[in-house]
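A single protein chain has been omitted; all remaining protein chains appear in their positions.
In this document, chain identifiers A, B and C correspond to the written order of the chains, with residue numbering beginning at 1 in each.
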């Protein structure tokens, strides 16, 4: 078990991709997963993911690029910063670390990361939301076995994460489960039920990440409800909580490191971000800083890609 | 409007009871409602309610006496301490103060209070849970128009209270809405949704009462989940919160008085009580201090009634 | 969108758009109407009303259970709340609240689910209500209404506000052909015959009405004469119209944007079994979840086409 944790890994080339995939992976992805990227490499990776997000949603003609953008640093750190141990050759390996995207509409960021890990070809990203594609508008675990939970109805992912964490605990596995939620999503009572149940079972192998990007579908999160002070609330449910700037990858890495070191209770990271981070100069002139659930026009996408060039 | 608030009330004898009732009320109930009882009278009233609870559940052969007992002081203070302005002659009078029993299984305490107010004859209490009776096992507002919400599926009453409070606010009514919840019931996420929505609309005309009697169906509330520190949690949702000994009627009155004085946000009272309070000496020897959802045997009921004699 | 082309219908607005506009237009006539939203008022179109009557629009955030409970409280206090979300979230996520706080006490709450069916397209199965008719019809005393187009929506929204008691209104996301004219009169509980025929009756509602009319044209070309009935109200169901259709045309095809169990098909089958047994063929998405894709591609892949209705009609006529 510990071997895995330190990056040594037996490779079975024949199993490197899941059964649906069409091509063999590049050498790169294995390194990316099992050897953490350097800070500069991660920063470059955030740009790669952002470009994927822009391209695939504009190509799809629908989707949630701004909701995806805010989460890029966190997803990058998790998948490429050495926090998540997982294996594209065995997506359902029982001791994999799990990432559950409870705010399922932001799935482009997850697809981008999974493709970069080698779970499926990068070109497949361009099939997003098209009839027959396994890259559906919201994550569908039945169709793509690197997806940990079928989400899209907000509020449910943390409960699923509690189930994974309980199972891993029962089985003596060291796997850690990460669940990302939206700040608007925190309005769902089920999230608070899940928080309470994780407290009960002292699930130190569970980390909730609130992507507090300040907006939800119909406006600013602070205007829809007044839940926005998350830290005291989640703390009052018995969790260890950190609040960080989630678009600063160094803060993200520091927080994930601390979260992993907590051994007596579940941990949460309130990740203050900006919705659309990385392409805000392109969104700002539209007057809509939320830009919820809309792809960029071809024209805006060009501008965004220029901004995101290496 | 203010006349009502100060206990002056035009009486229409013909309307004094709701249309289903079979007999005219005693003079007593009007006084009870419109002139607050003295402290001693209230203490006596708690015994009256407790005796009703014991009698009706034992007669029914099922029901939740212990869940009802813990709430007696609070219900007595609300209905007989001058806090609730309402009119048995017009149960749906639009400026009535509302009491919603979200922990609907404790409805015997509510029926007892309503009967004592004159909404229906005291003898009708003995029809509890019998086929055809309007005193059903859980509150049914369609059948009994002094019931404010049909409950029995836990977790829902506070949302209904938010709706009432919003409507009263829109209509410029001074009515106050009280909602009583169980401590186990606080596990329902919907309660936390409702707390957040009341915060948003600054519903100072809404008071939530958590009857923290320490037990839920399968055991001690602190063992089922770890939610039991309610004050910081509810405060973190923007409410004014007081924690009191809810079986001490003086503390109850003081807390309700303070709650009514808060004008800028919703108020909560965490009412620490004992499940079965008032008949604990009778329950204790059974070894089951929770005594959830069980009526007393005829024998135990006799003992309880002796204990509760004036 | 090619729906309604064969029948010569022109494309109109989406049902959700017609709903939003109608609600706003009725706002003054019904001063106790308020809207209760779960952060998707810009999708369900209650936003149109809430912008016109800002004091009467509430958004309680992404919290459907509370949303329905709040609406029930407003109704108990004398308002006519119109509570809405995506049909999938309204009906599935708040079902217990609908049962306990709305249906059981029979409160005057109007429940509007937008984005019903698979024709929402790219968002995929999580956002598609394919079981909402089954769920909402299983609530005693709740009227279940599925408008076929924008003009009829206007009528049915008014009917919904006038109706005393809970109503569920199912709305689609995409633009649909206009079947009714501005002067058509529709009554909750009364099916509407759109076309007469003698060999069979196609019963449909919502998006499937236009498709049924296309199918009727294609069937005519094949010498099969099909009556088309818009069963816009699923509950209470118009037994009379169904029995009449069986008596006069002998067989039925029921077409709906829903899965088979508990939908219009099984409601119709229950009526015929009891009052007029006859052969029926069912056109629906099958016992499956759908997926992401363009609306037209999805309708084709999941069998909701004029061709599918034609095939069902031919089959039922051959039985």
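Just so we're on the same page, a contact is a pair of C-beta atoms (placed from the backbone, for glycine too) under 8 Å apart; a residue touches a chain by one contact, two chains touch by 3 or more.
Small disclaimer: the values here were computed from a predicted structure and weren't measured.
Contacts of the undrawn chain with the visible chains, over the full complex, involve A, B, C.
Among the residues C:21, C:59, C:249 or C:272, only C:272 touches the chain that is left out of the figure. The missing chain, though absent from the display, is touched by one residue of B:76, B:197, B:216 or B:247; that residue is B:216. Of the candidate positions B:108, B:189 or B:246, contact with the hidden chain is made by B:189. When the omitted chain is restored, the residue from B:85, B:153, B:247 or B:274 that touches it is B:153. The missing chain lies against subunit C, touching residues 88-89, 92-93, 95-96, 99-100, 103-104, 125-126, 131, 134-135, 137-141, 235, 252, 259-262, 265-270, 272-274, 277-282, 287-289.
Panel shows subunit A; residues 94, 140-142, 148-153, 155-168, 170-171, 189-190, 193-194, 196-197, 200-201 of it touch the chain omitted from the view.
Listed here are the subunit B residues that touch the chain not shown: 60-63, 104, 129-133, 136-138, 140, 143, 150-155, 184-185, 187-189, 216-218, 224-225, 227.
As a convention for this text, only the chains that are shown with their structure count from here on.
When each chain is reduced to the average of its Cα atoms, B sits farthest from subunit C. Taking each chain's centre as the average of its CA atoms, subunit B and subunit C sit 41 Å apart.
Here the CA centre of subunit A is 36 Å from the CA centre of subunit C.
Annotation: 46 Å between the Cα-based centres of subunit A and subunit B. Looking at subunit C, one finds that residues 60-61, 63, 65-66 touch two or more other chains. Those residues of subunit B in touch with two or more other chains are numbered 189-190, 193, 196-197, 200.
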